[in-house]
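Of the protein chains in this complex, all but one are displayed in their positions.
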Amino acid sequence: MIKRLMTALAVVGVALAGLASAAKAEFPEKDITFLIPFSPGGGMDSQSRAIAQVLSKYLPNNVNVIPKNVPGAGGKKGYGELARSAPDGYTICVINYPGAALPALLGEEASYDINTLTWLGRMSAEEYLMAASPKSEIKSLDDLKKASKPVKITSTGPGSTAHVGASMAMSVIGFKGEFLTGYKGSADYILGIVRGDGDIAVAPVQTFQKFVESGDVTPIMSFEKKSSFDGVPTAAEAGYAELDGMGVERYIAGPPGMPDEIRKALSDAIQKAIADPETQEWAKQTNRPFLGLDADESDQAVKKSLAVMVKFKDALK
Amino acid sequence: MSGRVTVSRLTPAVVVFASSVGFLIWTYAYTGRGHMLPALTGWFLVIMSFLDIVAATPTRIGAAIADFFAGKVIGEPKGYSHGTAGRVLMAAAWPGLFVLGVIFFGFFVAIPIYVFAFMLLHGKKKPREALIGAAATTLFTLVVFEWLLNYEVFRGIVFGGI
Partner (left out) sequence: MVEYFSEAIALLFTLKGIWFLVLGTGIGLVFGAIPGLGGTTAIALIIPFTYGMSAEQAVILVGGIMGSVAFGGSISAILLNTPGIAPNAATCFDGFPLAQQGKAGMAIGAAATSSSLGGLIGVFILIAVIPIAKQIVLLFGPPEFFALAVMGIGAIALSTGGKFLRGLIAGGVGMTLAFIGYDAVNGGVRFTGGVEYLWDGISLVPALTGLFAVAEMIKLSIEGGTVARVTGDVKITRVSDGVWATFKNFPVVLRGSAIGAFIGAIPGVGGTVASFLSYASVVQTAKDPESYGKGNIRGVIAPESANNAKDGGALIPTLAFGIPGSAEMAIFLGVLILHGLQPGPLMLIENSSVIFSLILALAVACVLASLVGLATARWLSLITLVDVHIVAPAVVSVALVGVYALHSSWEDVVLALVFGWLGYLMIRYDYPRITLVIAMVLGELAERSFHQSIIMGDGDWRIFFSRNISLFLLVITVLILIAPAVRLLIGQWRAQGETSS
């Protein structure tokens, strides 16, 4: 009797284990949606699509990763859709950081909580550069500090990552600035200083690169660890350690509460996709380097950064 | 103006005026630079729509304003009917119901029902014609959007679209 019971239990146990492992091994069984909370065209969209294309190679069962643009409300629409999706690994999203963290930092209501998202990895980190208009009197960091009247800074608006960078720079360096906002994108507000609407602007080094090369803007200070431009100091060299390494990062995240195995599977696939020679070649050609972190590293990086940014909450308002 | 059917000008002018006043009040909920241009527009609308009301009244000053910049009242050819209120409401209701159908059941359910019902009830067409029209429209949508463009048309709340 007992022997029969034991056999039955064993059979059931094996069956269950079989089912469980089968379920696990079956992820992913259908196509994965990769949300892009911005309009098509532009650096973030292109980078996300480049990764999505390669990601399929490194996921089992040959599933496709389908990019889906969900523009609106400065990214909040897409992030909201992510937060509402099931954490089954079939919906992931590119996160523009620290932009996505702003609503929480500024105490605004949002349809997602940046603190609970499941971080799957980081794609890129582009550090900022501060550059001046050729028509402005400001030609160097010293000029900036000595400026008698408020300096005009162009940006898209208070919700953007570059605007955050500029605000913090203003607060740390201690110069008086006035924001000239409302531009449609980074290309537009850079054109704004080329044209002379404003005095300075803050944007990722990569976005500024071509304009520096053609002489249309004058670089003043770099937020990079190591300055890409001769004669231009980094924030750390100039004595502003808090601004060191500031920039915009692009992470990939999933909805809150994703099971560990799925999280790990996606994280591994993303890292492999980044390391893929095709991706690396693309990154080199377009000057958009990938600086990958895996899921755990990303998680730590974000939490650390959030802790720092909370201290600057008032400067951001 | 023999043989011409005209439209009441007073009622819409009053409605616009009332809405402008409402909008103007709303602009005061905002302060500083964000308030400036909306408030300016609000005042502009209030003044202009008031002039429009005056222009619609059968007074001398009204006629003068109308002459200067309100233009002649539209006149359609004889026999033209702007439709009774009932007919207008019906015509406006059809797309409204269609959109409701789309939201709940998606396009592929709403379209055939809408086209069929509209042709049958509003257009008084024969059922066979209405059926053909409904089928043609649905097929067109299917071929062009789902097939050619590889685009998933909205399935509606009931079928998991949201």
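Chains: A and B, in written order; residue numbering restarts at 1 for each.
Here is the rule we use: contacts are C-beta pairs under 8 Å (C-beta built on N, C-alpha and C of every residue); 3 or more make two chains touch, one makes a residue touch a chain.
Keep in mind that this is a model prediction, so the values were computed, not measured.
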item	value
Touch with the omitted chain, as defined above, among A:Lys76, A:Arg122, A:Arg250 or A:Arg263	A:Lys76
Those residues of subunit A which, in the complete complex, touch the missing chain	39-43, 45-46, 49-50, 53, 67-74, 76-77, 80, 111, 149, 152, 156-158, 178-184, 187-188, 191-192, 194-198, 209-211, 213-214, 216, 281-282, 285-288
Touch residues of subunit B, complete complex, unshown partner	7-9, 12, 16, 20, 23, 26, 30, 32-34, 37-38, 41-42, 44-45, 48-49, 51-52, 55, 65, 69-74, 81-83, 87-88, 90-92, 94-96, 98-99, 102-103, 107, 110-111, 114-115, 118-119, 122-123, 125, 129, 133, 136-137, 140-141, 144-145, 148-151, 153-154, 161-162
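Quick note on the criterion: only the chains that are shown with their structure count from here on.
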item	value
Between subunit B and subunit A, distance of the C-alpha-averaged centres to the nearest whole Å	43
